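I have placed the structure first, in the form of structure tokens, so that the comments after it can refer back to it.
With one protein chain held back, the other chains of the complex are shown just where they sit.
Chain nomenclature is as follows: A and B, assigned in order of appearance, with residue numbering initiated at 1 for each chain independently.
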Amino acid sequence: MHDGIELEKLGVPSAVLITDEFVNQAKAIAEIQGIPDYPFAIIPHPIGRLTPEALKGRAEAAVPQILKILEVEG
Amino acid sequence: MTTETRNGGITVMDPRAGALDANAELAPRPGKLDGKVLGLLSNGKLNAAELLQMVGEMLGEQFELKYVKEADKPDASRPAPEDTVAELARESDFAVVAIGD
Partner (left out) sequence: MAEGQLASQTFQVPDTVEAIEFYFEQGLTDGLPVVPPTPDMVARFLDASGLGAKDVVGTIPTRKREITAEKVAINAIMAGCKPEYMPVVTTAISAMCEEEFNLHGTSASTAGTGHMVLVHGPIVKDLDINYANNLFGPTKRSNATIGRAIRLIIMNVCGSIPGILDKSTFGHPGKYSYCFAENEELSPWQPLHVERGLPLESSAVTVYAGNAPIQGSDHGSHTGEGILNSIAGLMVANGMPEGGEMMVVISPEMLLHVREEGWSKQEVKNYLFEATKREYAFWDTLDRGWSSRSEPHEETDVVSVVESPDDLMVLVAGGTAGGFFCTILPWGGGTATKSVTKQIPGM
């Protein structure tokens, strides 16, 4: 979260991926960092123990959210 | 031991401290991704870099990205070193960061 907001401050639009278990924590940190409504992409927990196939599913779930966060046109 | 108030009650104090004021704004959105440099920042947790690479490949299939720049940080529990963020920001037009576990 912190790193995404730092990138935003440096002028780089960024999408942060978090799992659904960490929404409360991510919101708390976004608030501390001064962007309480900072958008992030939420994918199902967990990540670390997934097989490559399952991980691909997470990536597929993340991409449309990333495009929305970045407000990509077309 | 207690502070009496006029109405016979007691006064007690707030143990909390709010965060210091911080103001930050979102960067201008990129509009289109074609011809842009994608920065990926991994926090080094298991599968974070792999997940980001998959996201990078999928975005690469959808858009004509200029190239993908990867970075990672040495310690997932701390903010990334300033140099790492600054270098990524210098090269990238937009970024994806992972993973909050």
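Operating definition for what follows: a contact is a pair of C-beta atoms (placed from the backbone, for glycine too) under 8 Å apart; a residue touches a chain by one contact, two chains touch by 3 or more.
It should be emphasised that the depicted structure is a prediction, and the values quoted were computed from it without experimental measurement.
*Asks:* If the missing chain were put back, which residues of subunit A would it touch?
*Replies:* Looking at subunit A, the ones touching the missing chain are residues 2, 21-22, 24-25, 28-29, 32-33, 48-49.
*Asks:* By the contact criterion defined above, which parts of subunit B meet the unshown chain? Give residue numbers in ascending order.
*Replies:* Residues of subunit B in touch with the missing chain: 1-3, 5, 7-20, 22, 46, 75-79, 101.
Please note the rule applied: only the chains that are shown with their structure count from here on.
*Asks:* Using the touch rule from the top, collect the residues of subunit A that touch subunit B in their complex.
*Replies:* Subunit A residues touching subunit B: 1-19, 21-22, 25-26, 31-35, 38, 40, 45-50, 52, 55-56, 58-60, 62-63, 66, 70-74.
*Asks:* Where on subunit B is subunit A touching in the complex?
*Replies:* Per the touch definition, subunit B meets subunit A at residues 19, 21-33, 39, 41, 43, 45-48, 50-52, 54-55, 58-59, 62, 73, 79-80, 85-86, 88-89, 92-101.
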